[in-house]
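In what follows, a single structure is set out as C-alpha cells and then discussed.
A single protein chain has been omitted; all remaining protein chains appear in their positions.
Think of it as A and B in the order they're written, each chain with its own count starting at 1.
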Amino acid sequence: MKQLLILSGKGGTGKTTIASAFIKLADAKAFADCDVDAPNLHLVMDPFPEEKISDYYGLDKAVIDPSLCSNCGLCSDVCRFHAIEQKDGQYIVDAISCEGCTLCAYLCPEKAITMVKAKAGELKLYSNKDAHFSTATLSMGSGTTGLLVTQVKDQLKNVSLETEFAIIDGSPGIGCPVIASLTGADLALIVAEPSISGFSDMKRIILTAAKLGVTIAVCVNKSDTNDELAAKIESFCWKEGIFFAGKIPFDPIAVKAVNEGKTVIDYASPSGTAVRALYAKTVQMLKETIRR
Amino acid sequence: MQDTTMAIEPTFAILSGKGGTGKTLLSVNLASVAKEATYIDCDVEEPNGNLFFNPTKEFEKLVTVKKPVVDDALCDGCHKCVDFCAFNALALIGNRLMIFDDICHSCGGCIYVCPQKALTEQDRAVGEMSIGRSGAVRSISGSMNIGENSGVPIIEELLKHKSSGLTIIDAPPGSSCLVTESVRLADFCILIAEPTTFGAHNLAMVQELVSLLGKPHAVVLNKTLEGKNPSEEFCIKNNIPIIGRIPFDKKLGSLNSVGKIAAREDKHYHEVFSSILEKALEEVRK
Partner (left out) sequence: MIIAIPSDKESLDSAVCVSFGRAPFYCLYNTETEQSTFLVNSAADSPGGAGIKAAQLLVDNKVSILVTIRCGENAAKVLQPAKIELFKALNLSVADSISAHVQNKLEPLKEVHAGYHNGH
C-alpha cells in the first residue's frame, strides 16, 4: 500500500480541500487525517456508521502529593519547563506545561512526586463496509508525536491491507508532526499558494521533505489570485527539478462546496476540472515512485 | 492564571485554529495603525511578519538550548543516565555514551543522575531571532532551525524582549504547546476566523484553548462573503463579542500577497484596522 501525503508549509492553502477531492476521485478505501492539531477532513466526508475510539497516552506527567510535600521548592527550581509553581502556598504541577522528564520526582527529598499516566488525546477509526478513515484528536496543550502519527497510520494499516494507496492529509508547518507524517510517504504533494509568504513557506517545507528523502510534487492553489507569483513558483520548481503537478484557480464554488460538507468535484466548476487534472498527474507520479 | 495588573498598554495575541485565516494580515496591520507598537512573530516554524515589515535590523542573536556533553574519561558505562532519560535521547554501547541532541528535551536530568559527574551541559543553537524597526513598529521575529524538535525555546526568547508598550503577538496556528507558550503573556486574545465550516470548527477549538487558559477574547471575522457564516453563527451562539468584519476583498488579498501592509497603502484599510484596534482596546478595558 503506497502512501500519498498532502502537505503545505503554511496553513489555509487548501490542503484538506484537495485531499478530500482526491479521496472522492480515488474512491479511496484508506485515508487518514494526520493534522491532529486541527483535524478537518471529517467535515467534508460522508459520515461513517462505525466509530472506534481509543485513548492515546503521551508521556506520564508529574503529580505532587501535598500530604508529603514540604514546600521546599526544589522541584520548581529545577524544572526547565516552568511547570511547577506555588499556588496558595502549595507547589503544584501544571499538567499542560509538564513534559514528563521525571527530574522533579527523582530529586524530591520527601519522595512526594509520582509520575502518572496522562491521556493526551483520542485515536479515532471510522469504518464502513470497505473504507476506513483514521484520525485523532489531541487534548489541549498536547503536541503531536511520532507515536501518535504512527498510531494513526497503523490503524489504517491494520485494516486496509488490500488497497492500492492511502491518502494522508498532513499538518501545516515544518515541525515534528510534519516530519513524522513524511516518513513512510511515497510521494508528498505540496500545496502552495501564490503569495510571498506562501512561496517562503513552500520552500521551507520542500527543504524539510528533501532532508527526509521523500519524493516531492508541487501544485499551486488559488493560482489566479496572483498569476505572476504562481508562475514564479512554477519556474522555481522547474529549476530545482521538482515535479510541478498543476494549478488550481480560486473558485467561490469551492468555498460553497466545503461549507455544504462536499468536495470541489461535486460541482461543475473550474476548480473541479483543475483538481481532476491534478489528481491524474499525481496518481501517475505515485505509481512511478519507488519507496526509498 | 491571568495576571490582573495590566501593563500600561495591553498585549494582544492574535490566534486562529487554522492557518491561512489572516492572523498575520491582522497582526501586521493592527501594529501599523497604532501610534507605536511592538510586533512579535511567534510563528517560528513559518515566520512571515518581516516579509511585510522589512525592518531595519537593530539586534540579532542565536537562540540556544542546553544539551548534554559527556567526558568519556569519567564515564564508566553504568547505564543510569540511559535508564533515566524519558525521551530516549541517550544510548550506551560498551563504555561509550551516545547523545541524540535532536531528541533531547534539555531537561538537565541526566546531569544530576550521573554518579561520576561525567555529564555537563553546553549551549547549542536551535534557531535565531532579530529585532528591527519599521516606522513606528518594533518587530521581534524568530525562526526555528529545520529539524529541531521544538520552537518553544525560540518563542521564549522572543517574549523576553517584550516591553510595556502596546504589543501585538502573531501566534502560530493550531492549539499546540507552541500556541500556549505564545499567549502566556497576553492580556487579551483576538481570534480570527473565516466563513467556512473548517474555519468555524477550528475557531471552536482555539476558543476552547483560550478559555482554558483564562484569557478574555473576542473575534474578528475575515474574508466574509454573502450568505451563511458558520463562524459568525458560532460567536452569536456562544456570546463571543465580534470586534471586526473584514469582507473578502481581492484588492486586500493582492496587497497582502505581495507583502504590502494594506493600512499603510490605503486610507480605507487604515480605517478598517484602526476601528478594529479601537474596539479591541475597548474590550480589554472592560
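By our rule, a contact is a pair of C-beta atoms (placed from the backbone, for glycine too) under 8 Å apart; a residue touches a chain by one contact, two chains touch by 3 or more.
Everything numeric in this text was worked out from a predicted model, so none of it was measured.
Asker: Among the chains in view, which touch the chain not shown?
Answerer: The undisplayed chain, in the complete complex, is in contact with A, B.
Asker: Of the residues A:P39, A:G58 or A:G173, which one touches the chain left out of the display?
Answerer: Touches the omitted chain: A:G58.
Asker: One chain isn't shown here. Among B:N149, B:T167, B:T197 or B:S231, which residue touches it?
Answerer: Answering carefully, the residue with contact to the hidden chain is B:N149.
Asker: Hey, which of B:I103, B:L212 or B:I236 is the one touching the hidden chain?
Answerer: Residue touching the absent chain, from the options given: B:I103.
Asker: Which is it among A:P47, A:G89, A:P109 or A:G213 that touches the chain not included here?
Answerer: Of all options in A:P47, A:G89, A:P109 or A:G213, contact with the hidden chain holds for A:G213.
Asker: Determine and list the subunit B residues touching the chain excluded from the picture.
Answerer: 79, 82, 87-94, 96, 98, 100, 102-103, 105, 147, 149-150, 176-177
Asker: Using the touch rule from the top, list residues of subunit A that touch the missing partner.
Answerer: Here the touching residues of subunit A are 57-59, 99, 142-150, 157, 175-176, 179-180, 182-184, 211-213, 292.
Criterion: only the chains that are shown with their structure count from here on.
Asker: I'd like to verify one number: the distance from the centre of subunit A to the centre of subunit B, where each centre is the average of its C-alpha atoms, in whole angstrom.
Answerer: Measuring from centre to centre gives 19 Å for this pair.
Asker: Please output the residues of subunit A touching subunit B within their complex, sorted ascending.
Answerer: On the subunit A side, the touching residues are 8-13, 16, 37-38, 40, 43-44, 59, 78, 80-81, 87, 96-97, 99-103, 106-107, 138, 140-144, 172-176, 179, 193-198, 200-201, 204, 207-208, 211, 225-226, 229, 252, 255, 258-259, 261.
Asker: Please output the residues of subunit B touching subunit A within their complex, sorted ascending.
Answerer: By the definition above, subunit B touches subunit A via 1, 17-21, 24, 45-46, 48, 51, 84, 86-87, 105-109, 112-113, 144, 146-151, 172-178, 180, 194-198, 201-202, 205, 208-209, 212, 225, 228, 230, 250, 253-254, 256-259.
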